[in-house]
Every structure is written in structure tokens, then in C-alpha cells.
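These notes concern the structure reproduced below.
Note that one protein chain is taken out, while the other chains of the complex remain in position.
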Amino acid sequence: MRRILPALVALLVGLVVLLDYFLENPVLDALGSFLLEGAIILAAFALLLGLWNLLLVHERKVRRRERGWPASIVILLSTLGGLAVGLAGWRSGALDWFYRYVLFPLEASTGALLAFVVVSAAVRLWRLGSLEGTVMLVVGAIVLAGTLLPQGGALGVLTPLREWIVSVPALAAVRGILLGVALGIMATGLRVLLWIDRPYE
Amino acid sequence: MIFCQACGTTNREGSRFCNQCGARLSETADIACPRCGAPNAPDAPHCQKCGLDLARGRNDVWEGPLPRVEVPEEGTPEAPEQPRRRPEGVPLRRRPHGLPPWLDSAEQPEEASSELEAGALLPGEGELALERDEGEWSGEAIPIEPVVGVPYRARERPEQPPTPEEQKAADLFAAVSAEDVFASLQPGAEEEQSERAGRPETWLRVLVALTLLVAVIVPVLLRGGPLSAEGSVPAPVAAAARAIQQVPPGATVLVAFEYDAGLAGDLQPVAEAVIGEFLSRDLHILTVSTQPEGAALAEMALERVLRARGDAGARSRVVNLGYLTGGQAAIRALAVSIPSVIRSDWEGRPLAGNPAVAGLGGAGTLPLVVVLGRDLLAVQAWIEQLGAPFNTPLVAGVPALVEPALVPYQTAGRLQGVVGGLAGAAAFERLAGRPGVGVRSLAAVRAGAWAAGLLAITANIGFALGRLLRRRGP
Partner (left out) sequence: MLTWPTLPPPTVEGIGVTVAAVLTLAVLSAALGSNRVSRLAFAVLVGAAVGYATTLAWWLVLWPRIMRLVRDPLREWPLLVWFALGLLLVVRGLGAASAVSSVPLAFLVGVGVALAAAGAALGTGLPLALVPWPGYGAAVQPAWAKALNTLIVAIGTTGVLLRFAYTTGSQSRLGRLWGGLARNWGRIGYLFILIGFGTLFATAIISLVGVLVSRLQFLLVDWLLVVRG
């Protein structure tokens, strides 16, 4: 009974949602909407749980003076600060200010930092190995040049070559990966619904 | 751990009887080495088999350099079969920090095991070679069988010792599993790793940073320059513009803001270009997001567009539906019926009675949905939960790096067009006749990308030449 209950819930809920996805039926539509509303609300509760977990983990690090505990203090303070601004300052403009001038610049700058990281990686590409490095470097150079160069001129052939690379071999690679992932997701879904995998236990 | 002298099973500290055979454990029972499993006297400072410092090894934190394992020369009695070896004259190369083992191997495991005993994976001849410096992680893929079998055989079948390759694999696995992985994520860890690697990387970082900054700042200061010349309009952008033109005036469209601030630099210009085009065609716009930051980003994009147009009255034609948790479930629910999941907008005003959303059903009934997604998964979720089951026309706005990954969906007709990054936004702005952030930033993007590309090519050619010269010797 202990193991059956959650498995039964997963199976029934999954079946209803699956059938609602493929079939048009007023009863299934109503049930499906009801279940989707539940998923939306539970996802919000999962966020609350994530917040609690973060506070717990870092509080423990600070209390036990584990390695990196000063960073944990900063994380705790910024989390509580964000919560305070959000809960007390909702609709007052404070949260909007917090997002535009604290969170947005931090995140956007982290993205900008990746430019330096990616270029550093590109500089050391050939250390991957002669085959991998050569192919990635040559293809990368052609795609880069074909994207940035104006059409025509001495190097004008690079633009249609770039188009061909993106539309044929790269398309084949992405297509294969997408198909493989889709097959894997379908297989995993079946395994969960058929009780072979039970990630919720 | 306490080692049972009758059956060899390891038991917890403080155990008086063996869990496996029930034999009474001696108070001075042997201690099993945490790395190789060999029995050692309780007060032994080092393991008699592998040399592990037993005092430190018990603390599950590997602080010192990883042990160097001696591979016997060919033809010695300890190596009855020929292990795969690095060919003569092929120099060893340091593994790049942080890359996973699978990037090193160009061969299938099945093929490798036909030549190697115990299925160990070693680099192919002439292609890849890995450096084993003192204290460096060699980076080879570790086969599973010796890892599982060697500690067992050391205890249960001492008459069947593992081969050197098997022992090496088991030692490496034990060392890696004992290593404190999270130490590398702590502040200061990077400096320690750099010191251990013995190769300062500061000069490379400074070079990359200076190159990129100079290349980008000059066009920003010049507000353009020779690199801002117009290029051709990419076919996916032209297709996106055509899809938007087919929406009848006065209709309602949905724009999904599925990205965060991390890639906003590449996507906000796309959002502004698309919203500007919608407003100029007298369309009603709904914005929604299943990402927490999407609603705020939508407000920011809208503000800039309205300020540029000088048309504050157009704000009444836009409704920001805010943020909805649940990912794919939220998208599916929106596709079926928007009013049943969202009853007030981002500002808290009730949707009922708002003329912009009068008679609104599900997103699946709209003439066009634009998905501004930070990655393939974000766009894929909308394709799978809205585009496919409801056949709703979809246009995607993505960072330039995601654009090639969406080509299969375009080819299959699941996406009507794609606007990719700043360059795509610039092309869209030119098509629409309203130059904006995209056009203004194009020169800087081109300059930065050129500088990065040239630096990468030059450095790699230099590295390859250096390696060639080292192979030829002095």
C-alpha cells in the first residue's frame, strides 16, 4: 500500500494528461485543466521548498564554520533582503528597483563574463585533440566569417558555405540529437507510467 | 573500518562480530585500506600494498597529489599481456582543465576493448596522448570491471592478483572517489589548482580581456564605424517578418518572455524590434512568462519601445500577464485557456472587463505566438505544448547561439521564422524601417567577434606549430 499509492497517483494523473493531450473530449478537457492547475500550484510550493532548502544549507555552513562560510552569510543576507523587498515592497516600486539595478546587472554581467570564458576556451581548442580541434576550429571559423562578412568580395564564398554548413551537416547533427532526446524522453515517460522507474520514492 | 580475518569482510569501527560470517573480530583486527582494500595493521602509517597514508586516507579528503602508478615495461613477468601503450615519439599532452574524459576518446569502447585487456581506454595512436605529470590527474576513462573486481579479489582471492592495468584503474577510481569534489567550488580553490598545475594563466586572461574590450569599446564610442555596413537579411528573419505581416490588423498576439537577464543583451533588442512592429500594425499584445524574470523584462522592453515611439497611449494595447509557475504544465494550460489560469495582470488589475482581452480563449486560438527563449528547451516547450497540438503559428526569438539548433524545427514547419540575436534584430529593424539597438550595436558585435575569431585562430595555429616543433626535437 505504501508503495502503491504514489505509483497509482502518478499513473492515473499521467494517463489523464496524456489522453487529454491527444483526444478532444469535454470530460478529459475538464479533468486535464484541473490537473494542470494543480501542477502550477505545486510548482510554486516547490519554489518555496527550494528557498527553505537554500536557507537551511547555508545556515548550517555558517553555524559549523565550514569552508566558504563567509560566502554563505552573503547568500543568506541577499536572499532575505530580496524577500524583504519583495514581500514588503510589492507594487511600491522597490521590487522593480531591486530587479533593474541589482539582479539584472549581476545576471547580465555574468552572461557578459561568459564571452571571455568562451574565447579563452576557443584559444585552447586544439588541445582537445587534432581531429576535434581541427574540425571545430575550421567549421567555427567558416561560420563566424560567413556570418560577419558582407556578401560578395574575395571572401564572398564563405557566406553560402556557412549557409550550407548550418543547413545540411549541422542540421543533421542537431536533428539526430533532438530525435535521440525525444526518443529518450518517450521511453522514460513510459517507464515512469509503467512503474519501472519511480523517481518520486 | 575493521577487516575480518576469517572471511575478509570489512566491518564498521567498533564492531565486535563480523556482519558476514559472525566470527568474533579481534580488538586489534586489521584495518582495510580505503583505497585498495588490502588489510593493514591497525597502527600501520601507510598501506602495505598501495602506500596510501592511512591517517589521512580515513578522513575522506584527498589533499595531496594523486599517486603516480608505475606501468611495467613490456616483457616483464608482471605484465604477461601487452597493454596498450603510448607509441614512441608521440609526446604526452596535458589534459585541459575541467574537460570530461569522453571528449578525449575518438574511439568506441568496444573497439578499444578488443585490443586492451580489462577494457581500459587509452588514447589512439598518434591522435590523442595524455600527460601524466607528477601529481596530475591523467584523465583516462576508468573501466568499471576492475574498479568493482580488484578490491574484491584483493580480499577474497589473494592468489589471483589484478593485472597492473586493473590495479591502476582501481587506484585511480579510489583516489577520485575519495577526493573532495566540493573543495574545487570553494573560494580560493581556483588559485590552489593553478598553483598545482604550475602554469600561470593570468597572461592569457589579460590578453583575451584586453582584446575583447578594445575591439568592442572603440565601435561603441564611435557609434558605428566601417563595420556597421548592412549585410543581407537572413532567410529565417525574412520568414519571421512575413509571418507577422500575415496577422490581420487589430488581432491579438502573444509574446512569451522565456529568458532571464543573463542573455538579455542578445534578446532584448529582438523583443523591442518585434513589439515595435506589433504596435505599428495596431495589434493587441499579451506578454506572459514561465520564467520569474520574464514579466519584468517585458516591462523594460515595452518602456523602451514606447519611449522611442513617443506614443504612451499605445500602452493600453499591451497586457502583461505576468509570471506562471509550472513550466510545460503552465504552457499547456495557457494554450487551452488563458483566463482560467490568469485572472489579473502583472499590476494586479483584473482581466475581466479589459477590452484588450475580451473574448480571449486559449493561446492555441491566436493567429501568432512569438517565443523569446533563452535556449532550445524554452522554445521546444512552446512548440511541443502549443505549436504541435494546436497548430498555432510560432515565431522564435533566440540568442544567436541557439539559432542553428532551431533549423530542424523550421525545416519541419513547426516554426514560421527565427530572429537570432543582435544581428537578427538588426536585420529585422532594417526590414521594418525602424533602426534601433540592433543596428546601433552591430558594429561592436562584429568587431568583437572578429577579434575573438582571429585571436583563437592565431593562438591555435601557434600551439600547433609549437607542438610540431617539439615533436621534431631540438
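Note that the chains are named A and B in the order they appear, and that numbering of residues resets to 1 at the start of each chain.
Just so it is clear, a residue touches a chain if its C-beta (ideal position, glycine included) is under 8 Å from a C-beta of that chain, and two chains touch if they have at least 3 such contacts.
Given the structure is predicted, the values throughout are model-derived calculations rather than measurements.
Not every partner is drawn; the one left out touches subunit B at residues 106, 108, 110-111, 187, 190-191, 201-202, 205-206, 208-209, 212-213, 216-217, 220-221, 223, 235, 262-266, 268, 292-293, 295, 322-325, 327-329, 332, 343-344, 346, 380-381, 383-385, 387-389, 399-405, 408-409, 411-414, 420-423, 441, 444-445, 448-449, 452-453.
Interface residues of subunit A facing the missing partner chain: 1-3, 5-7, 9-15, 17-18, 21-22, 34-54, 71-72, 74-83, 85-87, 90, 95, 97-116, 118-119, 122, 125, 131-132, 135-141, 143-144, 147-148, 163-183, 185-186, 188-190, 192-193, 199-201.
As a working rule, only the chains that are shown with their structure count from here on.
For subunit B in complex with subunit A, the touching residues are 93-94, 96, 99, 103-104, 106, 127-128, 183, 185-187, 204-205, 208-209, 211-212, 229-232, 260-265, 293, 296, 299-300, 324-327, 329-330, 332-333, 336-337, 340-341, 347-348, 389, 404-405, 407-408, 411, 423, 446, 448-450, 452-453, 455-457, 459-460, 463-464.
The residues of subunit A lying in touch with subunit B in their complex are 21, 29, 32-33, 36-37, 39-41, 43-44, 46-47, 67-68, 70-71, 91, 96, 99-100, 103-108, 110-112, 115-116, 118-120, 122-133, 137, 140-141, 144-145, 147-151, 159, 166-167, 170-171, 174-175, 178.
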